[in-house]
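In this view, the complex is presented without one of its protein chains, the others remaining in place.
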Amino acid sequence: MRGLLKGALAASVLVTLVLTGCSSPGPEDAGGAPAELVVGSTDPVPNLTPGRQSNAFGLTLSVFSPLTFLDGEGELSYMAAESVESEDQTNWTITLRDGWTFHDGTPVTAQDYVDTWNTVAYGPNAFENSGQLSVIEGYDDLNPAEGEPTTDELSGLEVVDDLTFTVALERADSQFPIELSQAQTAFYPMPQSAFDDLEAYGKQPIGNGPLALTAAWTEGEPIVAERYEDYAGEEPTVDKITWVPYADRLTAYTDALAGNVDITWLPATRMRQVTDDFDEDNIFSFAAPGISYLGIPYWDARFDDIRVRQAISMAIDREAINGALFGDLNAPATAWTPSIMPGNPDGICGEYCEYDPEAAAALLEEAGGFDGQLTLHFPGGAGHDDLYNAMANSLRQNLGIDAIAKPSVGWAEFGQDRNNKVLDGPFFSRWGALYPSQQSTLRAMFSAAPNCTNCGGEPIPAVDAALNDADAAGSEDGTAYAKAQELIAEQFPIIPLFEESYNYVTSDRIVGLKASAVGEPILTQVVLAED
Amino acid sequence: MIRFVSRRLLELVIVFFGVTFVIYCAVFVLPGDPIAALGGERPLPESVQQQLRTQYGLDLPLWQQYLNYLGGLAHGDLGTTFTGQSVSEQMASRWPTTITLALTAWTLTVVISIALGLAAGLRQGSVVDRTVLLGTIIAESVPIFVMGITAQYIFGINLGWTPIAGVADGWPRAYILPALIIAIYGLAGVSRLMRGSVVDTMQSDFVRTLKAKGMSRRNIVGVHVMRNAAAPVVNVLAIQLGGLLGGTVVIEAIFNLNGVGQLLYKAIQDQQGTLVVGVATTLVFIFLITNVIVDVVTSVLDPRIRND
Partner (left out) sequence: MTEPATVAIDGNLDRATTQGLWATLRGRIQFWVSIVLLAILAVIAAIPGVISGFFGESDPRACDLLDSNRPPGPGHPFGTDVQGCDVLANVLFGTRTSLFIGLATTVMCLVIAIALGTLAGYLGKWVDALIARSADIVLGFPFLLGAIIVLNTAPDRSPLLLSAVLAFFSWPTFARLIRSSVKEVREREFVQAAHAMGFSQIRVVLSHVLPNSLAPTLAIAATMVGGVIGAEATLTFLGVGLVPPTISWGVQLSTAQSYFQLAPNTVVFPSIFLTITVISLIMLGDALRDALDPRGRS
């Protein structure tokens, strides 16, 4: 009797457990269950303050919302801002949308923006992204070459009312609304509470975006953000995102293979086999506003002759390299800016970017040959080895010169040698624009005050004037900048290599992924599989 | 005995200061400007760089920087990285992982190598002996990163027995495969060492005497052989432990274990001077302490070494 009772009890407990197990909600349950996403990423450096972060774009774009937004087709729309207008391309009025709040409940005001921009631009704060604000009048006063700044406010900023403020720029710049878009995170607003303790804010930033951080970030630990109920913008399609940090992109990729993360970056060394590892539906490739070059050490007389530079460019088989190393994901460059830029003068490089080993050898001979060893320099430990070895092999076999590829130990050594004009051969160079305008790349590489020191080859004075003209002309279609590229093509200062792509692999749960015009996927608008 | 230990401790202090100074100088000999490199491809504005240089005292002469650092050390402050993160915090968050990994690997090494060494040594010339010898040779010959990646692929991806990477699964699941790889690599030599030691001891006079006296094999092996065979093995095992704590970079990278080895490697690449010095100094300190302990233990086991 007792045995039967025990058995019955056990059986009923078992049945109950099974029933409750069956009905507990999970991500597969279509009935209002939380939509969660796990993202394989890297540890943010140095922290999460938008004015400082350099590699946490996905997170920043989820926790904050920009003033303007550039979508995948290059169309500009207004997000946190209602309008950004100007008569003369120099003085701009920014009007914010009403009803937007920070995650701590305080309303987003023009004062917040002005205070944030002043804090970011203020030299002694040493905010890494402060350079993005350099176009605003007064920036130089906050960043004197010597000594302390005399003021901590940008003279070009002025609050008009709660939702309006004006910005005076150093010079006319028609691209300013585009510069306020999502990837230039220095422009994101911080609430007043941030200014009391910037350190703590960097660990748990309070933003104005669709998701809010649930806890402070600890280095090496996953970061979680959940839906912010009072978000005034477009509803996100996910309720919760977890960013898992990986020391190595390959390990993240391997974890994605096992289904432990929903989305992660595709590392360069897996580009060849990704189609073997993942379904086509789970591979997303976006053209990026990035382009790679072979910089030329213009301080080395052996490269003075334009024919030498052109010959080197013609001796590199970009198509073969793209096929063998990049799985056909990085299109060969045909101009000095990538084709995703509006009005990009595709093909302006002409025959010199086409592979023609015989013509290359002939051209080099015409120029008098090449003395000594040709060393291709690149920063080591970043996965560029195969590309540079391939190029060295090509040059050696096609031009008959002693070409080798030489990595540095890390970025620091490479950067210093490049900045100090110590490198004795063509070197690694690239620029990933933060907004899709030729202006961004051309100014960064070829202007009189380039962001990338010594990257643009022999400086061309006429280019600066052409860029200023283009800025003032205010063309959204970018044709004005193509004029500057004509000058560059004539001089051929550096060798364009590949247009870049941002590639992601996903789990089966992700059905649709959109990227914005800067190549970063919009995580808060990801389309998840139903049921 | 007290004299022996205290003398070793004094030497430890001297060595410690010597090493930290060498490491400090060595880091600043590395080419490249770490502040200029902070932004990577998108360099920081010059004003920001200047600000950071002053903040971290990088425009001071080397000896002054070193003294400042020592001053900080005296207060237990290991300094901050060039991105403002505290070095001690960075290390503290990684030590548990590395220690778990190292201890797991070391325990596996000790247990397996002693077992294998005993089994092989006691049955010298047999199939077991030959298998152990051949197996350890093969295990040693394959580079550790090849073994690591292959194992990760087979057991993590194909078979799914262990997590592919990360410490999320906790101990032991997340640590067992990486620890095993490290252990295999380490125990190869130690097994042979143990085996040789056992062989020698078994054939030595005093063991023959014990056998003649009629002591059971179990007793001989369990007490006397173990104790004598252990001495050179302990030496090597201890060195291994000290080295393990810093030498797991490759495995930590492959299995995405956020440990001290990875931290040091990244810091060297990024030229984060204070981080490199902090981590390296700590590793050196641990190693030296371990050595003192080992020497004391060995001298207890073999008094002949004590007297000098």
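The letters A and B name the chains in turn, as written, and every chain counts its residues from 1.
Methods note: a contact is a pair of C-beta atoms (placed from the backbone, for glycine too) under 8 Å apart; a residue touches a chain by one contact, two chains touch by 3 or more.
Just so you know, these numbers come straight off a predicted model, no measurement behind them.
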Note = Of the candidates A:G72, A:P124, A:G343 or A:G381, the residue in contact with the absent chain is A:G381
Remark   = Filtering A:P245, A:P407 or A:G432 for touch with the omitted chain leaves A:P407
Ask   = Of B:P61, B:G76 or B:G125, which residue touches the hidden chain?
value = B:G125
Note = Across the whole complex, the chain not displayed is touched by subunit B residues 11, 14-15, 18-19, 22-23, 26-27, 29-31, 125, 133, 137-138, 140-146, 149-150, 153, 186, 188-190, 192-193, 196-197, 199-200, 203-204, 232, 235-236, 239-240, 242-243, 246-247, 249-250, 264-265, 268, 276, 279-280, 283-284, 287-288, 291, 304-305, 308
Query = Which parts of subunit A are in contact with the chain that was left out?
reply = 250, 269-270, 272-273, 276-277, 317, 320-321, 323-325, 380-381, 385-386, 389-390, 392-394, 396-397, 404-407, 409, 413
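The rule is short, and it goes like this: only the chains that are shown with their structure count from here on.
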Subunit B partner contacts - residues on subunit A that touch it in the complex = 45-47, 54, 123-128, 130-131, 134, 143-145, 199, 218-220, 244-248, 251-252, 254-255, 257-258, 260, 381, 408-417, 419, 430-432, 451-453
Ask   = Which part of subunit B faces subunit A closely enough to touch in the complex?
value = 30-34, 36-48, 50-52, 55, 83-85, 89-90, 93-94, 152, 156-157, 160, 163-166, 252-256, 258, 262, 266, 268-271
